[in-house]
Structures are given as structure tokens and as C-alpha cells.
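Everything on this sheet refers to the single structure shown next.
Every protein chain but one is kept in place in this view of the complex.
Residue numbering begins at 1 within each chain, and the chains themselves are lettered A and B in the order written.
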């Protein structure tokens, strides 16, 4: 992908300027293509060790109202690699340092920070937080996860990874494994996979099945969806295996968790008969859903997937702030 | 203001080099004028989207020993917008990560950090902390609030906002509302308002009246000071309304708090008969002292006021470190 990108038109690029990134479904196929291409352009630039200045002089506010070190560092690195700078709020649940502790509304807090920053990345335990922020801010808001809501950049980097590894998504068979009920990433992802023409296989404990309104909606759109509990058989014909974590907290009965937790572990035996060239993805952190022995399998791409998040986030930061230098001269004046 | 600033002389600028910013009363009228003009210069530079390099290669230590996200992000953004860089300590009361936990004195801690940074911004719950830091450090210290002590940059940005919105302070009638007893900002502010020739109206619950030594001192200096509980009448002749938060903790008797807390709320009804062109300020965060409905009133300038803090802090950082490029060539050599 990185050395195989297509240059979007200036018009396509400019449509992103000033836009928020709030949810996965907001994007059309054409918009996804632009994001993928700009991400690939930035990946190539970094591989060539170019020092980018696309966002020189700009400030990103990195507001993490719940811990997510991986996502925070990915966004902050993306901004720094673009030549921009970062201001950070990194809070833990027990360490509320923001003015919200003093009773201030999120609307007021974001309105103030909007006066400092050129783009705001927000992570919150509360569903809808990014939408509230978007109403308050004049600058672009990028949703880095809002509780049970959306986490659009994760789904975008998943798509980017498959495109990069397989060249296309059209016609691929993608097996989704694990918690398909509560996993917000998976819900965004299946929407994208449907747009790109994939075939889906869903493998999960009964308690954590994909909600029926989603599978129905997919089938109504003509997507081929298979549900099975035979992971090994599914892998023999899959191009992509997407693994998610099964969290104990999701089960009302702990005994059920104990019974099912090992049935969906991806280890060397499980992948021994998989389709040649199958890639394995995981949004990370991984606990024991994928055994460490699988890491050396050449299709194990979950760490590469995490790195890809950097390029996708660079693309989103630069696109929404109108900073993609490739396509236009700097509009700045050096002071 | 932004496009209406006067260029200070090199001599006026140089007087700030190496100086600390510890308290509001430290500034003469002439010095305030210099700060205001340099702040206006930076506001204009940012409006023109200029990428400043005034503090390139310099490091600001942002030491927040108590949470104040808004002030911290404002200072850090100011440094970044000047082309400088930032190192940060952001602690919460329950999360003492600094060496003070190991029994080190603030003097020692600041002496070490003074060896890393070109300028130190310090926020502490302890009155006098900035003065201790100033004694330890060779580089400039900027007080970002020391408990019941001073918070000079807040009063400076208040003045800047009034100047910007009204063109002058001379002869304005300024109504101060809320907690006038404990509010350190208000005490610094009235001093500045007196210097600039304003007339004052004080409106507060009986328990939170402006201390008499302050009102006496103001009157001794010839300032016209009126105390009233009729807010609505006061607003009919006021040019500026400055609102502060009334904190429950300030009352010995909670019943008194409950009784008075709503009597001084600024809502659409309260401002319906105000003087034409009156502006409303608030140091933020706002809880419910100003109803959200007032936000759309064209004189509601409290968010703008927060943004102005950025320009004032840029001015102070650049002035105290001798970095105002407008007035002299860079003294750096590129390595």
C-alpha cells in the first residue's frame, strides 16, 4: 500500500477541511478511499525518513478523560511526525484533574480548549462525548473512543491494514472472533467491510453473539454472513482473522466465562490448517486470546496493525485541518 | 486591540528580561502597557497565521502541583505557539509524583529544574510557593496561582480583554459580582482597574464582601467605589460586569449558602436592562453563575477572555526570557 497509493484530487481533499471524525458510518466509500490514500502517502514519507512540516505551527489537544495509553501515544506521535505540537490531558478514573471536577460542563471546557488548539482529539468513558465536543468546538474534533459509542480511527486502521496486506478488500472472507456483542470496534468494522465487499464469518460465544439487528442489516445490504462456532473450519477458508478480547465483566455468570474463555484462543494448533496467506489482526491489548507462539507466524499482523494507526491518524489530522502539504502550498507566513 | 497595538521601545522591552512575574501589584502602569501591547502584537501574529520562532530552542517547565487544566494548557499553548517546547509536571492532590514526596524542599527541586528550563511556570496550592521558586531559580518564574496568594496572569488577561473590547479602561464603570472576599483574582484585578482609572461597583453576599482594607485603600487612592446588593440597577449603568463563582466551601453555615446562591445569578432577565454595549467577563470555570442562555448575548466575552489569556501569556514568556523577536534580531546560532 505504502508505495502504491493514488493521489486524491484537491477537491476530494478539501471536502475534509473543518470536518469532525465522530463515527465510522459517517464516511462514504469515496471518503474512505481518500483517507486510505493519504495514510499511505504519509507511511511512505516516514519510510523515506522525510521530516514533515505539514502541521508546523499547529497545536493538537489530546484530551484523554479515561486511560488509553496506546491510542493517546499514537495520536500524539502522529501530530509530532507531521511537525505539529501537542497539549495533553491524560486522566485516570481516580484522578480527575479537569474542571469537570469543579462542575463545569463539557461544552464550556471544550469551548475554552477550542480557543487554544487547531484540532481536538477526545477520548471519554461517556457515549456521545465527542458529539457534545463537536457542537462546542469550531475546530475539528476527532473521536478517539466514547465509551460504548464509537472509535472510528480503530476501524479505519483495520481497513488500512487489510488493504496494505492483501491489496484489496473486495471478495475477501473475513472471520471475526470473540466478543461480537459489546465490541464497538467490530460493529464499526463490519460496516466498512460491507462497504468494501467482504464476506463475513462470525465466531463467538453464544452470550457474545453479534446483535441480530446488525447481522440482519448486513444481509439486507446483500452481505454474505455466516455464523459458526467451528473456528478451525472457518480459518481453512478465511483471508483475514480478526480477534477481539473476551472480557470477564461481560458475563453475568462467571462460570459461563470460565467455560467458554479458552474455546476461542488462537494458538499454533488452531491456525495450523488455515488458508495460505491468512492474516491475523487484533486491536490490542492482547491478553491471551492469541498465544505468544503465533507472533512468529508470518501472517500475524497485529503489531503492524497498531503501527498503521499512526499513518491513518496522520491522515485524519492533516485532512481535517487542511494541512496536507502534498496537495497545496503552505498557506503560512513564517514569522 | 489586536490590530491597534503600539510598538514599545527596545528599552521598555529589555526591562522585563530575567524578571519574575509573581504578583499583580508588581507592575507599574507603564509596564502593564508594554505587556498589553506585546500581547496584542502576538494576537495579531496568530490571526495572520504566522508561524513564530521567537522561543525556538527554548524550554518552558510547566509545574502544576495542583490541577488547573485550563491554565496549564493556556501556558503550554502559549509556549508552543512561540516556537518553544514544554516539559510538564501535572499532579493531582492524590497523586504526588514529585520528589517533594521524598522530603525534598521546593528550593532544591526548583534549583534542579532551573538547570533544564529557560522559564518556569509554577502553580501550587501553597501561598508563597512562587516566591520560594523565584529565590531558587536564575531563570524567570511565572506564578500561575499560589493558593490564597496571587494569580497575576488572570488579572492581566482580564485587563487585556477590557482594553480589547472597549478600547480603553479610563472612566469605565466596572461591576464586580460574587465572592469578593476570597477571590484572589478580584483583588488583583481591582488594583489594576484603579491604576487604569475605572469606577467600581461591588455586588456580593454580605458574607463575601470585599475586605474593608481593600475598599478603603481604593478610596484613599481616589477611586470611586460603590457597594450595593441591587445587581440589576448596577447593570443599567455598567460598562463591564465581572462575575466570579460563589463556592459553597466559603460559607461556615451551609444554610446561608443555600439562601444566597441564586440571588446573584446572571441570566437573560437580569441583563435585560443593562447598559448598551456592556460586556460580561468570568474567569471560568463557570458553574451556574451565568446561565447558558446568556452565552449568545453579544457582550458575553468570557470565552474570548479565556482565549486572550494565550496572548498575554505569550507576551510574558517572551518578555521575561528576552525573546520578543519583533524588537531585535535572534541572538541564536543555528547548530
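Note that in this section a contact is a pair of C-beta atoms (placed from the backbone, for glycine too) under 8 Å apart; a residue touches a chain by one contact, two chains touch by 3 or more.
This is a predicted model, so every value here is computed, not measured.
**Q** Tell me which of A:25, A:67 or A:322 is the one touching the absent chain.
**A** Final answer for the missing-chain contact: A:67.
**Q** Could you tell which one of A:22, A:119 or A:310 touches the chain left off the display?
**A** In the complete complex, the chain left out is touched by residue A:310.
**Q** Which of B:85, B:126, B:217 or B:288 sits in contact with the chain that's absent?
**A** For the chain that is not drawn, the touching residue is B:85.
**Q** Among B:61, B:78, B:271 or B:324, which one touches the chain that has been omitted from the display?
**A** Of all options in B:61, B:78, B:271 or B:324, contact with the hidden chain holds for B:61.
**Q** Which subunit A residues would touch the chain omitted from the figure, given the whole complex?
**A** 45, 48-54, 67, 69-70, 73-74, 76-77, 80-81, 85, 88, 90, 92, 94-95, 284-287, 303-304, 306-307, 310, 325
**Q** Considering the entire assembly, which residues of subunit B contact the chain that has been omitted?
**A** Subunit B touches the chain not shown through residues 56-57, 59, 61, 85, 87-89, 94-99, 101-104, 108-109, 111-113, 115-117, 331-335.
The rule is simple: only the chains that are shown with their structure count from here on.
**Q** Using mean CA coordinates as chain centres, what's the subunit A-subunit B distance in Å?
**A** 40
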